[in-house]
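Apart from one protein chain that is not included, each protein chain of the complex appears where it belongs.
Then we have chain A:
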Amino acid sequence: MPISILPPAPAPSISYGADPSDSDDDFDLDGDIDMEGTSRGLKRPRTSQRHIVTPGELVTDDTQWMRGHGAYHPPDSTAIHSSVFGTILKTNKLLSIIPLRARYTPEIGDLVIGRIIEVQQRRWKVEVAAPLLASLPLSGINLPGGALRRRTAVDELNIRNFFTEGDLLVAEVQSVYESGQATLHTRSTKYGKLRNGFFMSVSGAGGGGLARKGGIARSRRQVFTLSTGRGGGDIDVILGVNGFIWIAKHVKPKMEEGPNRLEESVSMDVYSSQNNDIGVETRREIARVAGVIRALVEGGRRVDEEMVVKAYEVSLEMEEGMDVEGGDFLGGEKGRRVVEAVMSG
């Protein structure tokens, strides 16, 4: 019995501005995907940004390609199928699919922001929005008092004096196990406990970590200081690659006695959980920075230093234009206008 399945009756269109006529031009399940640029020897990685593959789709059955992340061979064939929803990335003969949206996967050297979940004998378990909790060994932090001393049994007993459950910290990924679990370290004055600020979470650099839409991209500078207007002073912005963001009042390091002394200056107040005094103006500017980042994410833009600085300036200008009390909120229409102004300017 030949069966034909009728499509459901066309509905009154409630779709969101998508043109229905263009939906089926690249809808070709059986066909091969156009592998443009295969003839040239490609040195640098290349994405075909436009073409989207979905799970199960045949990417190529050409055996010259090697299968990378996000691709798989069905049990009894050598063809490469996609296993995620994303864009194709070609690195020489390696074919991987970068998911458009995915959880953060740690890579060595990533600057991440994490929250302590659990305190164990010699290490902390840190939530970094990855598939597994990261671990921060006691030996991975700068212990107070003197230059890089060995950890002792006393430190083990006092482990909660450094970090305790719920504390936020900025760290670097030191190594990644085969299981995907990351080990962190904070052995630099750049890293350590976070205070005096505001935490927010957006989507991080998941999957391949190339510039993804509406999230943080890996960039040269993840930490920067913003000098704000309106008496807000300086504000530190830390964009964790895992999508966590910390916006805090900039506090000058107390001792500035050259590079050698800096390492030694680690004292117990690095691990203090006491906030400094933060003025109303600074708080308002911190909130504004958070607002522009949220607007950028909602607008599906990448979040990095350049964009944040630009968006912040635009929002300040906008504020000058209309002196309405309580006009600090950057959601909805206003947020959209900020993003538009950033993209055009």
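The rule is short, and it goes like this: a residue touches a chain if its C-beta (ideal position, glycine included) is under 8 Å from a C-beta of that chain, and two chains touch if they have at least 3 such contacts; residues count from 1.
Just so we're on the same page, contacts and distances are computed from a predicted model.
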Per UniProt, the name of the complex member that is left out, chosen from "Anaphase-promoting complex subunit 2", "Trafficking protein particle complex subunit", "Exoribonuclease phosphorolytic domain-containing protein" or "Very-long-chain (3R)-3-hydroxyacyl-CoA dehydratase 2": "Exoribonuclease phosphorolytic domain-containing protein"
Touching the absent chain when the full complex is considered, from A:Gly180, A:Gly231 or A:Gly331: A:Gly180
Full-complex contact with the absent chain, from A:Pro99, A:Gly140, A:Gly240 or A:Gly291: A:Pro99
Contact set of chain A toward the excluded chain (per top definition): 1, 3-9, 11, 14-15, 18, 23-24, 26-27, 29, 49-50, 52, 54-56, 70, 72, 74, 81, 83-87, 99-103, 129-133, 179-181, 206-207, 211-214, 299-302
